[in-house]
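The complex is shown incomplete by one protein chain, all other protein chains being positioned as in the whole.
Our next item is subunit A:
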């Protein structure tokens, strides 16, 4: 069974998904960070595939992408690092990134590789829904990969319904107008949006991301859906860490328990 499906079947609330950029802070940190997230009690691991032009990301994730590329990260390297991850990591693993490197790698070959190393899902913000339906879905399905779409406060109800229809796995609710890491805290206006989407009774589980950084924002977001995603704030922890494993554990435990 796909690990994403399994997770949402067994756990309905306070799901914590952690994003980090592969190959950051150092090239070989990818797998140790994944292991630390699992040990610390994270629920989903989102591995960012670095890209030269990450337009949906704010400065923190941009910098981590740049650093990772300078460190020598690329798709081949990433798959080799993830090659034996299933010996030590049992959490669902989602790859997140931009379309262009995947097109160059070859979509079918990319998906085959994902399946081979044990990746469970994908988040590709610049893959349009129509194109997904026409050209990608069949391949994603063939390799048992769940695809996650984003919705934002601007997304119309009708389009949210379409996205819910097309999604499997979970829906990524972008919490506010903005790129990643742009704002922190949760406003009343955002809570109204969370409430509105909650009342739509979508078939897919929902995780809220963008602007989640600590126990307070995590708990607030989680009260409206199945859990939340932390990216930029986690990258900052990695940046400042003396000992990665300890910092990751302290941070994640702090987010979960306050």
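Quick notes on this one:
In this section, a contact is a pair of C-beta atoms (placed from the backbone, for glycine too) under 8 Å apart; a residue touches a chain by one contact, two chains touch by 3 or more; residues count from 1.
By our rule, contacts and distances are computed from a predicted model.
Between the listed names "Anti-sigma F factor", "ABC transporter permease", "Na+/H+ antiporter subunit C" or "Tryptophan synthase beta chain", the UniProt record for the complex's undisplayed chain reads "Tryptophan synthase beta chain". Which of A:86, A:112, A:142 or A:177 touches the hidden chain is settled by the complete complex: it is A:177. Contact with the chain not shown here comes from a single listed residue; of A:66, A:137 or A:198, that residue is A:66.
Contact with the chain not shown here comes from a single listed residue; of A:151, A:212, A:235 or A:252, that residue is A:151.
With the whole complex as reference, residues 51-58, 62, 66, 69, 74-76, 98-105, 125-128, 130-131, 149-152, 154-156, 159, 163, 174, 177-179, 182 of subunit A touch the missing chain.
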